[in-house]
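Below is one structure. I have some questions about it.
Only one protein chain is missing; all other protein chains are in place.
We just call them A and B in the order they show up, numbering each chain from 1.
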Amino acid sequence: MMVNVRSATVLIVGFLMLVLGLSLWVLGDQTDSVVTLPLASTGVLWAPFLWICGIIVMLSAAFAGVLHAKHYLMWLATLILGYLAIFGILVAITAHLVP
Amino acid sequence: MKLTMVIDLSRCLGCWSCAVGCKLENDEPIGIWWNRILTTGGQEPDTPSGDYPNVKMTYLPINCQHCDNAPCVKVCPVAALRKRDDGIVFLDWSRCIGCRYCLVACPYGIPAFNWNPPVQAPDNSLFQIGNPAVPVRPVGVSEKCTFCFQRVDVGNLTPKCIEVCPAGARFFGDLDDPNSQVSQLIQTKPTVRLREELGTEPSVYYIPPRNPAIKVQVS
Partner (left out) sequence: MTSEDSILQSVTKTGTGFYVFVCALVVLTCEFLYAWYLQLTTGLVVTGMRSIYNAPNYMGPYVAGGSPWGIYITNFIFWIGISHAGIAISASVRLMDLKKYKVVARMAEVLTLVALPMAGLSIVFDQGRPDRIINLLTYGRFQSPMLWDLTAITTYFMGTIVYLYLSLRGDINELAHRLPKREWFYKRLAMNYQGTESEKERHNQTLWWLALAIVPIMVTVHSVVSFVFGLMIARGGWYSTIFAIYFVVGAIVSGVAAVYSLAWIFRWLYKWQSIITDEVLKGVSWALRNVLIIYIYLWIAEELTTRYMGTSADLRVSDYLWFGPYAPIFWTLAVVGFGIPALILLKPIFRKGFNPKLTFVASIILNVALWVKRFSIVVPSLLNPPLYPTGVYIPTPTEISIMLGTFWMATLLYVLFIKLFPIVDLDVIKG
């Protein structure tokens, strides 16, 4: 089985993002420490999004080997920004309605 | 510091003063009680179990147990529930997304949820009900007893329920301090904690009622 270099690179990058995201969360987790109002941050902000992006990048490695770089990047951007956009749209709509 | 509460069930009258004091101090809306008095007897409140004349009834005031091994802290997806260094399990109302996992995970059924936009009665139109240091919670978030963090943080104040109990059945203090009242009570009196077999390590101890025929009901 011939391993495609582009796919392998993308896979590794994604994996590193995943590990980084998880590590940042674990290192920053202050669930057990003193908090005062207003609240202290727990974990590094956006760490969960980072590890999810890592997973999306890893999966996109399947595209890296068969698409042109331009199309690949378009897909990657669509997946990641689209995912964020779903949250953004839901939050925007509900924020207007929930008292 | 390990804040602990001891409740003497042989003194509890089931008068709900502690629950009402808590409700006013923390401006709890209609339908939400952080502190409740369960009747260990019949199914309905204030009903005994058994057949007359062999009836039994006792009261079990229950509030957040501020467990050391709290299941609610473990399951909260956004870390809205956090355990403080002094032992208080705190629920951050500005972060709660209202998933109600804490309601599901708590073995004591403690967290309450704002199903509707909260209605305070009496409201604050005439004078300030409730401690202004406690934020008013919006619809869609969970809330529960905080061991009156706003009173504890300020000084040596105890939670409101301790202060208002007319029978002197409630005690509060630092378990790490061997001279505190709670330490003394736990050492000298027989105490029991609710659902201890689950390993949650609650911080609320109960002194069982004196009549051995009446057991603290744990199912």
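In this text, a residue touches a chain if its C-beta (ideal position, glycine included) is under 8 Å from a C-beta of that chain, and two chains touch if they have at least 3 such contacts.
Note that the structure is predicted; figures quoted are calculated from it, not measured.
The missing chain, though absent from the display, is touched by one residue of B:P77, B:P132 or B:P166; that residue is B:P77. Summary of contacts with the chain left out: across B:C12, B:C64, B:L91 or B:A112, the touching residue is B:A112.
Contact between subunit B and the unshown chain involves residues 31-33, 36, 38, 43-46, 62, 71, 74-79, 95-101, 103-117, 138-142, 194-195, 198-200, 217-219. Although one chain is not drawn, its touching partners on subunit A can still be listed: residues 1, 4, 7, 22, 25-26, 29, 31, 41-43, 45-49, 51-52, 55-56, 59-60, 62-63, 65-68, 71, 75, 79, 83-84, 87-88, 90-91, 94-95, 97-99.
Heads up, the rule we're going with is that only the chains that are shown with their structure count from here on.
Look at where the CA atoms of subunit A average out and do the same for subunit B: the two points lie 39 Å apart. Listed in rising order, the residues of subunit A touching subunit B in the complex are 29-39, 42-43, 98-99. Residues of subunit B that touch subunit A in their complex: 73, 79, 82-86, 90, 92, 94-95, 117, 135, 138-140, 153.
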